[in-house]
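The complex is shown incomplete by one protein chain, all other protein chains being positioned as in the whole.
And then subunit A:
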Amino acid sequence: MAFVTATWNPLGEAFYRKTEVYEMGWRLSSGLRDCLVAAAPYGGPIALLKEPQRRSPSARPQLEIYSSSGCSMASFVWKSGVVKHLGWTVSDDLLCIQEDGTVLIYDLFGNFKRHFSMGNEVVQNQVLEAKVFHSPYGTGIAIITGAFRFTLATNIDDLKLRRLPEVPGLQGPPTCWAVLTQDRQSKVLLASGLDLFILDNTACSAVTPPGLSPQVCSIVQMCVSFSYKYLALFTDSGHVWMGSANLKEKLSEVETKVKTPPKQMVWCRRPKSHQPSVVMMWERHLLVAGECKETIQYHLDEESVLVPELDGVRIISSTHHELLQEVPAACEEIFKIASMAPGALLLEAHKEYEKESQKADEYLREIKEQSLLGEAVRQCVEAAGHEHDIETQKILLRAASFGKCFLSNFPAEYFVIMCRDLRVLNAVRSYTVGIPLTHTQYKQMTCQVLIDRLVYRKLYPLAIEICRYLKTPEYQGVSRVLKHWACCKVQQKEESDEAIARAVSVKLAEAAGISYSEIASKAYECGRTELAIKLLEFEPRSGEQVPLLLKMKRSQLALSKAIESGDTDLVYTVVTYLKNEMNRGDFFMTLRNQPVALSLYRQFCKHQEQDTIKDLFNQDDDHQELGSFYVKASYKEKRLEARLSLLQSAVDEYNKAKNEFAAKATDEEMRLLRFQRRLEEEKGEQLLGLSLQDTLRVLLSVGLNKPAEQLYKDFRVPDKRYWWLKITALADKEDWDELEKFAKSKKSPIGYLPFVEVCVKKHNKSEAKKYISRVTPEQKVKAHLAVGDLEGAAEAAIERRSEAEISMVLSRCLSTTDRGLVDRLNRARSTTAKK
């Protein structure tokens, strides 16, 4: 305990500490010399390629993958081309970028996954230098070629190569460069001597860092912080310039008194930290620079590599693995010598309490008097989170727990969650797992991602334990781990299909939300179709089964599964697939057994393939639909003959369907068309396409009474409608004499109110009045009202003693002008009401 501060070094206002994380488990014969090294952030794996330049087939370089603690995970001889750069993706895959721009991807265990190329320009000019970077869009690669042009891919899982614009006047390689992510775009920042440029998709713009000291001739090294917010530049004058990455603000400038460019320079800045700081490394020399003039210097015993992290820097050498970081505020408050912070006092109090000394009470009182006990507990809990040493964690948590006893309303979650987090962290930090995450990193990466990382390492039992311990919802937790396990299991070639299917189903039976189709896919990829089908049977989501079933050529099964899912798009997909795969006869037969698919296919054909739909109806002997099909087709024909012949086919089909009405109606339609054509030819009236009614109307209005008469008889038009037609036509022509003659020709089947109405419509009230006497008593009131004769209407209504009709008349009367009438009606209404 007393030695907690032994590793601390002051820098300005803050302290920095360098603590050992692991003693490395690897045995490297020649250290890290002549090695390409890539260590993934968040305590990820380390890849080493020894002597990458070696090409002779007899002595090929060796590629090795280790955990952060130096436990070997894979080792194999590198047989491909010359590797320029190694890097890790966010999903723990290793990227090997070759001289010719080919990128090979391997998993953690050295299994080859896939490869892709960075484009022709890179092939031609070769890779000069490459960088792997991470952004919200995934893992990206940036390359500078021998022609000093940059090519960028922002996300290697969705590869889109972008060639950045040329840098004007760039003759040789840039002195240094870095990738930035700004405004949702990845850009390259490069220095050529003293000139700084930002390259984005479309432009190259020159920039100047504010306040760079004047004696500088060249920027020789640069680095961007983990969050892309800050930038550090190292100059040939030995100065480090620190500022914001948008180059708007300068934070500090420190003289290092070293003029050689550092081998590596990285940011060492924790979120919410006191000051910006950068770590630089030369051969055997490490230097931390912050805001003040002073620096911290360390001597390195061996060749090392710096790994920037969110909240510090890891230093890996052939024997040790250390973490260098700014001491977190809570730890500083508690452990700083002679600190009187509440947390420090609480820790003291608890120590005295353990010793059974009454001093404990004194310390406690001191904190409580300032009412800082809550703050004290919080400090202890937070500090525990930042300590790697388990004993220190325990001491701090015990002190916190002790302090909590004297508080009534301190929320328990904070303490509980920290205990839980630490338990998980200690488990993954253990030497055998080798993921040295800090608490800050863990919170940033989330438990979900941690579980993923464990799964990539095939540490299934630990992953499941953690999920259960943290009570992660099964769907996101245990089930997901088990799915990965199963995907791994189906690749075990030595076991039989039955055994694997059984093992998988037994283990996964209880787990909710398992995607068996994914597992089956994996099995199919490994060439195990039978196993895949067996596994698919466990899949509860029928929709998910379909694509794989199709791929495995089990189309019939796919069709019924698609229908089962209810997803019509899926049914369509299978149907189109079947259509291409089968001969027409079989295809139709298959559809016939699946009515849902059949009707969907019909819909499809209706819009896309008219001929097919006819065949479909034909096959099903659906004469009714065939009839309608021909009717529809007939309207598309321009020539009358063609149209008539289609209609004839429709008549035949309707007859076969025993739809007598439709057959007759269609026959009538043909007769009408022929009639219209004949009349058009003879009389020159435009008739074709009109309805029977409209044809009659036209004929009557131009006075072609004879053909009208003939149509009326031939088509057995009901008298009522014919009378309506006739009187409307006459009124439209204002042929009042003819109308009167017609009214008298025989008894009207529609009564005489229509006569009144058609006259009124043409504003001829006097003609209208002629027919009122002939209107039936029931309609008299209406008739009078139609011609505007209120008196008459009132008369008729009172005579009929109909309350409703009296009211109707009343509603038309104006109280001012029709006073007398209103009174009469009111009186009549009350007498009718009495009866």
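The criterion applied here is as follows: a residue touches a chain if its C-beta (ideal position, glycine included) is under 8 Å from a C-beta of that chain, and two chains touch if they have at least 3 such contacts; residues count from 1.
The rule we apply is simple: contacts and distances are computed from a predicted model.
A chain of the complex is left out here; the name its UniProt entry carries, from "Lateral organ boundaries LOB", "GATA amidotransferase", "Origin recognition complex subunit 2" or "Vacuolar protein sorting-associated protein 33A", is "Vacuolar protein sorting-associated protein 33A".
In the complete assembly, the contact with the undisplayed chain comes from A:693, out of A:30, A:357, A:693 or A:807.
Contact with the chain that does not appear here is found for just one residue of A:51, A:668 or A:685, A:668. When the full complex is taken into account, the listed residue touching the unshown chain is A:638, out of A:299, A:638 or A:706. From the options A:152, A:310, A:428 or A:570, the residue with contact to the chain not on display is A:570. Within subunit A, the residues in touch with the undisplayed chain are 184-185, 473-475, 479, 511-513, 540-542, 564-570, 572-573, 576, 595-596, 599-600, 602-604, 607-608, 624, 628, 631-632, 635-638, 640, 643, 661-662, 665-666, 668-669, 672, 688-693, 715, 717-718, 720-721, 724-725, 728, 750, 754.
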